[in-house]
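These notes concern the structure reproduced below.
All protein chains but one are shown in place.
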Amino acid sequence: MALTSEDILFHAFAAVATISAILVVFLSNPIYSALFLALTMSVLSIFYFMLNAPFVAVAQLTVYAGAVMVLFIMVVMLFDLKREHEDVLKISPVMIAKIIGAALLCGFLVGVSWLGMSANQNNPSTVVAPQTMAKDLDKTKPVVAMADKPENPDEDLTAAEQNNLVDVKGAPETAKKDVPTKETRLSPDEFGSTASLSKKLFSKYVFAFEAVSLLLLVAIVGAVALAKSRGGTHHVAR
Amino acid sequence: MLPDNLVGLLHVGLNHYLVLSGLLFSIGVFGVLVKKNAIVILMSIELMLNAVNLDFVAFSKYGHNIDGQAMVFFVMTIAAAEASVGLAIAVAVFKRFKEVNISKFENLKG
Amino acid sequence: MSSDTLVTILLLSPFIGFLINGFLVKQNNKSPVRAGIIGTLASGISFICAATLFATLSGMGEDKHIHTLFFNWLEVGKFKADMAFMVDPISAVMIMIITGVGSLIHLYSIGYMGHDPKPAKFFAYLNLFLFNMLVLVLGDNLLLMFVGWEGVGLCSYLLIGFWFQDPEKASAGMKAFVTNRIGDAGFLLGLFMIFVTFGTVEFSSLSKMTFSPEVAMIGPITLATLFLFIGATGKSAQIPLYIWLPDAMAGPTPVSALIHAATMVTAGIYMIVRLNFLFAAAPTTMHVISIIGASTAFFAASIGLLQNDIKKILAYSTVSQLGYMFLGVGVGAFTAGFFHLMTHAFFKALMFLGAGSVIHGMHEEQDIRKMGGLAKKMPITYGTFLFGWLAIIGTPLFSGFFSKDEILWRAYSSPLGSHVLWVVGAITAAMTAFYMTRLMALTFWGESRVAPNVKVHESSLVMTIPLMVLAVLSLVGGWVGIPHILSGGHIPNILEEWLHHVVINIEAEGSAAEEWVTMGVSVFLAACSAYSAYFLYVKRPKLVSELPKKFKAAYTLVYNKYFVDEIFQWTLIRPIIQLSRGLWAYLDVRVIDRTTYLLSDVVKGTGDNLKLMINGNVQQYALYILFGVVVSLVFVFSR
Partner (left out) sequence: MGNGLLEFAINALKIIIVFVTIVSVVPLLVWVERRGSAFMQNRLGPNRVGPLGLLQLLADAIKFIFKEEFIPDHADKVLYFMAPGLTLLPAALTFAAVPFSTPVTIGGHTINMQIADINVGIIYIFAVASLAVYGVLTAGWSSGNKYSLLGALRACSQMISYEIAMGLSLIGVLIMYQTFSLNEMITAQLGSFNFHWRGLQYAVKYLPAWGIFYQPLSFILFVTCGFAETNRMPFDLPEGEAELVGGYHTEYGGFKFNMFFMGEYGHMITSSALITTLFFGGYALPGISPEQVAAFWLDHGAGLAQTLHLSVTDTSSLMTTLTHLLVFCLKTGFWLFFYVWVRWTLPRFRYDQLMDLGWKTLLPWSIANLAISATVIFFAHLK
């Protein structure tokens, strides 16, 4: 048993992502924050590649790194806020409460993510790195390769999924409906492909798709109107 | 070589992605809580949304259900809309007050 | 038109009339006739529907029954009550009476209320009453009936206190309302009992069950029916809850005619007839009903002997006649009681309207001592009133004769009745004849005692036409229930046949001879007392003024209505008021108020302190949200 190159890549990039995310918050110069956030997003796009979601990955790059963050950086540059210094860690009761709150949330999320998956951890078939798994799947029948005992799909669909996705206890019925069975599982080629994704988007989610496009239109109009306005309803306090 | 149990621990699985996502999300929350610059707060919110996206894609992969990826698109779209409107507000505020430090805008209180 | 549509129009027509008159027409006296026409039209349309429904029903075979479901109203556990209405022989007759007499009274009111400042309001209330009465009568379950029951109570209150600027009239309305509350509580308890016992409150389901008469003194059915009877005593003014009805005469006279003579006060009878199968299974209740009915009849008639207010006399007469009806149903003669309900509706409405005409003609004078000799001045009113008088004193061939005689005969012969009841009934009939003749004598006959400045005039046509119609009905109304013994079986007893599928009739046990004798005796007694009244008040008026001196104690007692109001005042009302005062001053002000003040102070203080958390710093708000999220996450996952 040895680490695959994907494992190493994951841990390296995870470290990069985490550190750059921390820097986003802790650096006082907003330009650096924005650049590090762009870096985080780019690294996330690499994770999406590793997770067999190439289209999502490039969309992440185009939309987040290429557009949203550029917008942020342009705004920050226009404001020229580089000289602003803020005391992120000035100790005050409220600040301590904030730190405790964030730490609690972090501990909780990480703890649940990790412990909730411990059952999964013992099942080696699901622990294989994505790409290796994809290769395995190519060689053998996809379903059999996925897990040696796929009779009960819920089992390797993990406690955490049931916990995190469906954290209301009353709802496991609906959760189970969406859990793929043998028949509905896509082969790895199909799974990552843009075609299958777009079929989903334009059939099951077509209404949401249209609604979101409307939202974008509204946001564009709103943003233009807001940015063009003289700003605010009350006078500047001088 | 590394001991086997450590290797087992390091083998990438769903939980690794979830932990990473949890970390990023918490960092984003912390940023929202402590930063004074409105634009950086917006960035922190983007970070939180990204963390959620990572969850979606990871579940999509390990749950063999492409719906998660579809969901990411909606999140992205909404994030983009949110960023554009949020930044437009920031621009408007900056134009008026020459300031985006939110601690200067605490007039609305109980 | 389908019968469903008809029922809908029947019910909604008065309601729409109420809405129009109540909200759309301005509340002033600019156009009293318009408001009146709207109200009359509403009830007229209702009457046409009722008549059509009646015709439809009579065209049906054995099972005369129309059921209209509007929607499912309440469904709580086993309890189910629909917004559904049922037309069957009993309710069909009732809706005919209500809408028919109601329409006539609406028409009459156009003339009577012509000078009132707010006629639209009056007609709105009248229409609302009609609507509620129809709901009461047509409702297919006890709960819906209760809705109507309460609704007519409300309208009665509103109409008694219609001239609420006069505190006495306003308090009369309140008295009626409060007294009815007591009865309504009984009704509600009865409703609960029935639901608990039988698991349903629908009449159709109840009537399909079979009840064997209860052997025990007090069983569940007896208890339920007794409670319902308490409700009936309230609404139908029986001992001990009759006290509100005489005071209710404070309202406009058409109201007295419609609500307090023809329709609403008979709701109790209607309810018992509707549930006759249930009451028939509770002999104890039946005895109570007949005793209460007989004693009320006697008691009220005796009070009526010495009253001087024309409307009060009619009010006590109504109480007395209602007692008759209860006597009838109490001895198991549901048909007879119902029959009397119908004939009474005609002649008593007629007499009230006539009295109203007199009052109108006398310019709001109600004291019969200040009348006399009006026969010539108001010929139409007199002529029609005469028909009512003949009917109520039981002149053969008039409607009152048939129904009263039927009740008396049943009281004598029914297994539930007794000879004592018959004796009381016959004496009451004699007393009725006496005070009614006295009323006639003092009002229409003899010398005029009208004050010289009062210009008496006959009422307009719009008021006299209803009188004439009702006069005819008072004559012929009884012909639907001619007893076999009189007709020799040649004329069918239409009413009995009409009702016999839905109403149990406990067979009389008596020979034809006995029936002839009892009939003769009661007619003879009535005739004697009528003549004596005529003799006393027309031939020898001076004798009358000496009578009080001879029987001072009895006179005082009867004249003051046996001091019932005073007794109630001292034994019930005063103590309750004192107790309430004490509770208010000590419990409410010192304990409850202080507790609530304390609570509000705590809340306010907490709020003042919590307010500091809302300091305008958005990030701090986000922190609160974060803690909330963490706590709820922990809660969800730790389960």
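For reference, chains read A, B and C in written order, and residue numbers begin at 1 within each chain.
Note that in this section contacts are C-beta pairs under 8 Å (C-beta built on N, C-alpha and C of every residue); 3 or more make two chains touch, one makes a residue touch a chain.
Note that the structure is a prediction, hence the values are computed from the model and not measured.
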Partner chains on view for the chain not depicted: A
Given A:Ala15, A:Met77, A:Ala103 or A:Ala225, the one touching the chain that is not displayed: A:Met77
Footprint left on subunit A by the chain that the document does not show: 5, 31, 35, 38, 42, 45, 54-55, 57-59, 61-62, 65-67, 70, 73-74, 77-78, 82, 192-194
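The rule is simple: only the chains that are shown with their structure count from here on.
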Numbers and ranges of subunit A residues touching at least 2 other chains: 98, 101-102, 105, 112
Per-residue multi-chain contacts in subunit B, two or more chains: 29, 33-34
Complex contact set, residues of subunit A against subunit B: 1-4, 6-7, 10-11, 14, 17-18, 21-22, 24-25, 30, 33-34, 37, 40-41, 44, 47-48, 51-53, 55-56, 59-60, 63-64, 67-69, 71-72, 75-76, 78-79, 81, 84, 86, 88, 95, 98-99, 101-103, 105-106, 109-110, 112-114, 116-118, 120-121, 126-130, 146, 157-158, 160-161, 164-165, 178-180, 185-186, 191, 196-197, 200-201, 204-205, 208-209, 212-213, 215-216, 218-220, 222-227, 229-232, 236
Residues of subunit A that touch subunit C when the two form their complex: 94, 97-98, 101-102, 104-105, 108, 112, 163, 167-169
Footprint of subunit C on subunit B - complex, ascending: 29, 32-34, 41, 102-103, 105-110
